[in-house]
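Only a single protein chain was left out; the remaining protein chains are all shown in position.
Let's look at chain A:
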Amino acid sequence: MLSRSWRHLARRYSQATTFRTNENSPAQHSEKQEGLFYTMKPELCKQLFSHGGFPKSFMQQTKTFTETAVMVRQPALDLISCIKASDLNQPAIRYVLYGEKGSGKSLTLAHVLHYAHEDGYLIVHVPWVSEWLRRVPRHKEMSNSQTNEGFVDLPLDAAAWLIHFKSQNQTLLKSENLKVSKEYVWSKREKTEAGSPLHTLVEHGINRVKYACDVVDVLIDEIKMLSSSKQCKTFVAIDGFNSFFYPLTRLSTPTKKTVKPDEVTLTTSFLKLTHNDWTNGVIVVTADQLAVPDDHQESFLPRYLLYKKGFDHLDPFVPIEVGRYNEKEFQSCVGYYRDRLWLRGPPEVETELKFTSACNPYRFMEQCAPL
């Protein structure tokens, strides 16, 4: 009896203490920190994720918990060690994160993004592709492309993305060795000189929203060239990548013609970026069921979600599965939620929740909510 209560006490104690790690630099994370939560600094979150990057429910959680804590999980560790071990002189390696809904693909991506930021990569991050192709708010700005015949521009979205890009790479864009390779003429009076710094190009896109899509296109070419010529190393992260390959978007032209994803200029630009015809870069994309409509969510495997076209486009790639919590991760998550008062009640609750949520991180969080 005594030993049992001791064991119980010891378990409670270990739960209370071992769900957090003080190692806040992702580069230093190793198997030791697996399943533990590390805290991101608020200013860093603001810089990296203020224009998207965290799922909406997680943003709400950070507000309630008054901190941003991300669990160190095996897929992110694998990914980081792969990136560390890979030779950047070879063509860019592509990684595909996949997994069930709510298993933490976007948060894994955010964790790796933090690593890339710390390691001095130039970050090209698309927070959620469906935001462009599938979400149609009341004032969705669409126009026919001036430069490419038969293509559709999303100038506002492109400009918003440029702002995102600018805020993520504030420090790198200030350095002088990122230069535009050739002259770009936008109109009679506006042009970008060859040799002017990269941020003038970005600024131009933000100020002249009309040209934002063309600027994104040009910017991506420049980034590829710059990293191939070893001026910078580039980290590409695209969440909901499979949205580019779903046969239709929800956009329609003023003549009621539905638009295909390959008719959007942003799609062509980012598909160019995910080709591995350049070096000194890392490409991480996610294949997510939530990025496509209900009728194409039967499986979470990349071959199904990306279609043959997308699969061939990415092939060869490194698939990384983001799975449900294992026992250790679940216990540490329970400890964290108890600490943040999100989960309360007797210890039997945990077994029940473990069973009903099937250790799915999102469902676990959701089911704790009304308790």
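Rule of thumb we're sticking to: a contact is a pair of C-beta atoms (placed from the backbone, for glycine too) under 8 Å apart; a residue touches a chain by one contact, two chains touch by 3 or more; residues count from 1.
FYI, contacts and distances are computed from a predicted model.
Undergrad: Pick from "Proteasome assembly chaperone 3", "28S ribosomal protein S7, mitochondrial", "Signal peptidase subunit 3" or "Trafficking protein particle complex subunit" the UniProt protein name of the chain that isn't shown here.
TA: The chain we cannot see is, by its UniProt record, "28S ribosomal protein S7, mitochondrial".
Undergrad: Among A:304, A:342 or A:362, which residue is in contact with the omitted chain in the full complex?
TA: Touches the omitted chain: A:342.
Undergrad: Touching residues of chain A against the unshown chain: what are they?
TA: 60, 63-66, 340-342, 344-346, 348-349, 352, 369-371
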